[in-house]
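What you see is the complex with one protein chain gone and the rest in place.
Chain lettering (A, B and C) follows the sequence in which the chains are written, and residue indices restart at 1 in each chain.
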Amino acid sequence: MITDREKAAFEAGIKLGALYHQFVGTPISRETADSVETAIEQAVSLQPCVTDVRVRLNREMMVSNRFGYSELAGRMLDAEVTTRVGTAVCRARLHLQDDYPMMEIVETHETARDTDHR
Amino acid sequence: MITDREKAAFEAGIKLGALYHQFVGTPISRETADSVETAIEQAVSLQPCVTDVRVRLNREMMVSNRFGYSELAGRMLDAEVTTRVGTAVCRARLHLQDDYPMMEIVETHETARDTDHR
Amino acid sequence: MITDREKAAFEAGIKLGALYHQFVGTPISRETADSVETAIEQAVSLQPCVTDVRVRLNREMMVSNRFGYSELAGRMLDAEVTTRVGTAVCRARLHLQDDYPMMEIVETHETARDTDHR
Partner (left out) sequence: MITDREKAAFEAGIKLGALYHQFVGTPISRETADSVETAIEQAVSLQPCVTDVRVRLNREMMVSNRFGYSELAGRMLDAEVTTRVGTAVCRARLHLQDDYPMMEIVETHETARDTDHR
């Protein structure tokens, strides 16, 4: 028996793992960070069960190399994604914790309304 | 209150989302598929909470383009990953289902022994 | 002796290979294609020697899966990048040719003005 909360947590994990490995390595600068944030948020919001997503990239870490740009690193990513399966909701986060880009569940809860977001 | 089963499901989701978006697009052929399977399995097995992983790539789908190779597509991926958090275990799968590379939990359960695999 | 034209061609190749393998696999739809085009163009324009870049994604090919989205495939990409090294200019293209996402040089030439775009 797999609960909807477990499924929502699973779906949230998929989204964070996916966005990390899709976009890490992208050439980036403080001037172009907006466009990458938007592209990531829109890519995540298309995927199953996602009800909310917010991506913020740490501009402070975008130190220019000799050619004037930087590269998206996992450490720069601060992302929060909310998923829903049945009435179960999971909110999860990717953020820098002791120099490791940690992914973790913030909370899981039940909502009154059963809306299938698949 | 977040349960260990939810955490294990979350971790399994991360791994499947990550491997998919890291490796899709890799030039591949039936002759080199072994090396990509090994590289993916080893990459996944390094990550937190993973106790088992198996990746199989569908060689039938590796139809050569005019230059004699193919490209790893999500549809070619059949992967199963097992994660453990505390005594909770999650087994999850990525496989082709009605032409969609579906990721889903196969089962979650509790084990007797509490082993921290982080 | 390596000519500037060869260097410009080399740089153009880097950019096309890079954008292809960075972004293929991104969840996408006709509604979000704009944001991905912008993100790719900005990422490429940051890199050494690039003087111009244009990326167009084929919306016709973005057929929705059962969850209402598609995935960026190499076949959807139409991109043109111009690089300059010394007075040598290279214009190269990635586009679908007989069902293969072909990358090729469109032309190389010399300009009057020597501007180092590195």
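Going forward, contacts are C-beta pairs under 8 Å (C-beta built on N, C-alpha and C of every residue); 3 or more make two chains touch, one makes a residue touch a chain.
The structure displayed is predicted, hence computed values, not measured ones.
Please identify which residue in A:Glu31, A:Glu71 or A:Glu104 touches the non-displayed chain.
Looking across A:Glu31, A:Glu71 or A:Glu104, the contact with the absent chain belongs to A:Glu71.
Who touches the missing chain here, B:Ala8, B:Val36 or B:Leu77?
B:Val36
List every residue of chain B that touches the chain not included in the displayed model.
Touch set of chain B with respect to the missing chain: 18, 22-23, 25-29, 32, 35-36, 38-39, 42-44, 46-48, 67-69, 118.
Extract the touching residues of chain A with respect to the undisplayed chain.
Within chain A, the residues touching the omitted chain are 20-21, 24-25, 65-67, 71, 74, 98-100.
At which residues does chain C meet the chain that is not included here?
Missing-chain contacts on chain C: residues 2-3, 5-7, 9-22, 90, 92, 103-105, 107-108.
Assume only the chains that are shown with their structure count from here on.
Which whole number of Å gives the spacing of the CA centres of chain A and chain C?
Whole-Å distance between the two chain centres: 26.
Please work out the Cα centroid separation of chain A and chain B, and write it as a whole number of Å.
Centre-to-centre distance between chain A and chain B: 19 Å.
Please work out the Cα centroid separation of chain B and chain C, and write it as a whole number of Å.
Measuring from centre to centre gives 30 Å for this pair.
Out of chain A, which residues touch more than one other chain, so two or more?
Touching at least two other chains: 18, 22.
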